[in-house]
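With one protein chain held back, the other chains of the complex are shown just where they sit.
By letter and in written order, the chains are A, B and C; residue numbering begins at 1 in each of them.
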Amino acid sequence: MKRNSNDFFKTDLTTWEIGPYHGSLPAPMRLKLSLDGEIIASCQIETGFLHRGLEKACELHSWKSVIAYADHLDPEAAVFGELVLCLGVEEIGEIVVPARAQCIRVILAELTRISSHLAYIVRIARAVGSETIIHYVLRDRERILDLFELLTGARFSLNFLRFGGVCADVTDGFIERVLEVCEMIRIRMKEYNDLFTFNHGFLKRSAFVGTLPTSLIRACGMTGPNARASGVNFDVRKETPYMGYDELEFQIPLGQGEGGNIGDVHDRFLLRLREISQSMEILKQVADRVPAGDFISSKVEKDYVVPPGEAYARIESSRGLLGCHVVSDGKEKPSRVQFRPPSLAHLMAVPELVEGIRIEDLPVVLASLDLGVAEADR
Amino acid sequence: MNTGNDQISWIVSWCRAIGLTPSNTPPWLYALLALLCTFCFVVVPSGAFISYLDRKLSADLQARVGPNRAGPGGLFQPFADILKLLQKDTQKQWGWRENFWLSVHTMALYSTLAVLPLGSVALLVDTEMSAFLPFWSALVLGLGTMLLGLSQESVPGWFGGIRVAAQTLAGSFPALVALLCVGIRAGGFRWSVLANSQGFSPWSWAVFANPFLLVAFFIFVMSGLVLLAIAPLDGGLSMSDIHGGGIFPSFRTEAELISFWEILRIFPLVGNHCGSFSGCLAAPQRLYSWTSET
Amino acid sequence: MDKNPLISRLNKTVPGAVLEVRRFGRSPISSIWVETQSIQRLGEALKSDPECKFDWLENLSVVEFEGVFVITYFLRSTVTQHTVVLRLSAVLASPTSEVVIPSVWKIWPMAVPMEKDAQEMFGVVFKAPQGSTTVEDSDAKIKILPEGWDGFPLRKNYVFPKEFINIPHSRPVVNRAIPKKTIQ
Partner (left out) sequence: MAGAFYLSTIGQIMKWARSRSLWYISTGTACCADEVLDTMGCRYDLERFGCLPQVDPRQADLLIVCGMVSYKAAPHLKNLYENMLAPKYVLAVGACANCGGPFSPEFSYSVVAGADQIIPVDVFVPGCPPRPEAIMNGLIALQEKICGQESSHF
């Protein structure tokens, strides 16, 4: 290493490896840090500890079973994986989804988005060390999981969407319960703000820390709330609307930098809170206009064969742009199902982002990126 | 009747105050018994109960139940934890660093025992023990921590060790000077001499004997704050250093439970200081003589 | 002549690179079949195109059709919101050999994890013609498969391993007699 006279007081770099299973990491991955005192000089990231061979498993199963695997893509926000696969297959087969099924899908997707963002709050609160807010948020997330259970019978791996619609119709009183939960979360959001968002301790840990510059976002191709918190206005729901999002009125919140500067940890956190309230707006609109009719397209019969062809579907998942390239050769099993997970770009940005921050801020910055290592590893 | 010159007189007076009379049984038995009973029936159960309360209360704050399976309402949870920890294997890799760490801790423990102002009987060594002993042990602790920091083989560890050592020195010397003032007035530096030189009423306390001693008392308290790094005087371990990141000026929502608990740490410290600067140590004896006269 | 003005511009800047223009599946997006060795020049031309400015590689997918790898680049512009699909094909010499494709990570830096992914899963090596700027030289070390892994899992002819690092890759079948419980 080259040294000049100004570097005389600089200390030697120490290397520190944080293994795959560690309490300060949001998910299994391996970080190789070289530290200059408390400052991180450089960082290397290694993932793959959650590689399940998902895409190979998709190729080995019949089309119907692939839905169950797509929902294991990102278990925390399971619906998005199913949704992007179904959209792709529907584009190949030219299946028209009934309006009722679309509404149910939107309700599920937005509930999943809220649930995933609540889990994000849990992770960041854990990184900061605020125990109480974890339990409050988990208490409220349980209500959403109850809704999933009421509709689909499962809490996490829903396996509910089908090609051309959904698996079952909504039960009586489900829509009212959705509205109830929305109202409850709206009230609880104030509680979170009082307890955590504008808490002195949390602000000190999060404001001005881990600022994500726009250049890095463009270089890595980051999408989703992380990019929007830094001011990059991109949302698939607005740009290429799918599933009737163009008929709904909602805004895309952008980072404003109330706590510190635009794009820091606190800004990313606040943006998630705003997205939750926007999702609740969407839910309220959809709940008013659930039409009567079929919940699955009549074209899709029991032994439905996907015709040969290919499609590329893209949706906005809770972490960013989720794409899916589906290739069918007209046989029983898919020829190729390839996912474009948003977290891959977030993971790529980590080494550059953590350069120059202090070691004690590392868990907070990592948690604030909302890394879905499961979907990045596939 | 005690004359006041007896070194263990004040323990006996404590015993008398709870109804025991010194017969032929040696007084050290009383002292040991009292220590043992206090430890077994007061210290350990209250510590366990407080940890149980802590877990239950924090669970209640977090909308949970807390431990409720071990014993009635989970009351025996701390005992289960302790018994489980006793059954765990020891760590396999035991190097020189761990030995060093253990020896430093042993020294600290020993000096705590030595500092307890119980007179000559209940102590491990002859305790015509001077009031300088705590400072000696504090210096040992500071030196030990510094050596431990130096053995970390990293520059932050180095500076951490030196920081602690500097803090210890910065706290010790003013306290030493303050203690010198009290000792010169009392005519000796043993705890017993210090205690017996002061009367029961505040008018005979060392603090109010003259203005210099009043100043010395405040210096003593301040240096204690520095030694223990309690909130206002924790310059060596300053918060912005530990928390890192930027300093944020505009939001001031100061509802931090942590700082409240840090304030509570002051009370035992202040009690300790008042003990050596006022007549508290001699209080039972004075009380006894006062009740027996009337 | 091409109706698409983009294609005619591309034909001017990089002559002979565009082989064929089709629709991608049933979507309105046009997919451009590209001559393999000219992908880098074409990428630079697309990125600096005055009207479209394709500056974002959204997805890179590799599909195997009977020994031929079709590599698909999904491009998008963050300025004008245009999308386009680039495709190129590479023929496998033998079932276990690797395929060498020019890398595009100097043009679109977000291609690094995707190219590494394809390299590990399919054995498609992305290399610059000079050989100086492979993906291995970049900073991001996102590696998915463990050290010492043999073969390329997502190829159609891939055979699952029998064991890896002394852990058998199978579950012993145990016919355990289930004790009958008397229901009381």
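The working rule: a contact is a pair of C-beta atoms (placed from the backbone, for glycine too) under 8 Å apart; a residue touches a chain by one contact, two chains touch by 3 or more.
Small disclaimer: the values here were computed from a predicted structure and weren't measured.
By the touch rule given at the top, the unshown chain touches A, B, C in the complete complex. In the complete complex, the residue from A:Lys32, A:His135, A:Lys284 or A:Lys299 that touches the missing chain is A:His135. Between the chain not shown and the residues A:Pro20, A:Gly244 or A:Gly309, the one that touches is A:Pro20. Shown as candidates are B:Gly74, B:Gly161, B:Gly183 or B:Gly224; the residue that touches the absent chain is B:Gly74. Mapped onto chain A, the interface with the missing chain covers residues 19-24, 27-28, 48-53, 56-57, 60-61, 68-69, 72, 75-76, 78, 119, 122, 134-136, 138-139, 141-142, 145, 155-157, 374.
Listed for chain C, the residues touching the missing chain in the whole complex are 145-146, 153, 158, 160-161, 164-165, 167-171.
By the touch rule set out above, chain B reaches the unshown chain at residues 55, 59, 62-70, 74, 76-77, 79-84, 87-91.
Keep this in mind: only the chains that are shown with their structure count from here on.
In terms of inter-chain touching, the protein chains here are arranged end to end in an open line. At the far end from chain A, in terms of centres built from Cα atoms, lies B. Rounded to a whole number, the gap between the C-alpha centres of chain A and chain C is 23 angstrom.
Work out the mean CA point of chain A and of chain B, and you get 51 Å between them.
Centroids of chain B and chain C (each the mean of its C-alpha atoms) stand 67 Å apart.
Shared contact sites, meaning residues of chain B that touch two or more other chains, are absent.
If you check the complex, the residues on chain A that touch chain B are 11-12, 14, 37-38, 131-132, 134-136, 139, 198-201, 203-209, 259-260, 358, 360-361.
Residues 58, 61-64, 154-156, 242-248, 251-256 of chain B are the ones touching chain A in the complex. Contacts from chain A toward chain C in the complex involve residues 44-48, 51, 53, 55-56, 59, 91-92, 94, 218-221, 232, 234, 239, 309-312, 314, 321, 323, 325, 327, 335-336, 338, 340, 344-345, 347-348, 351-352, 377.
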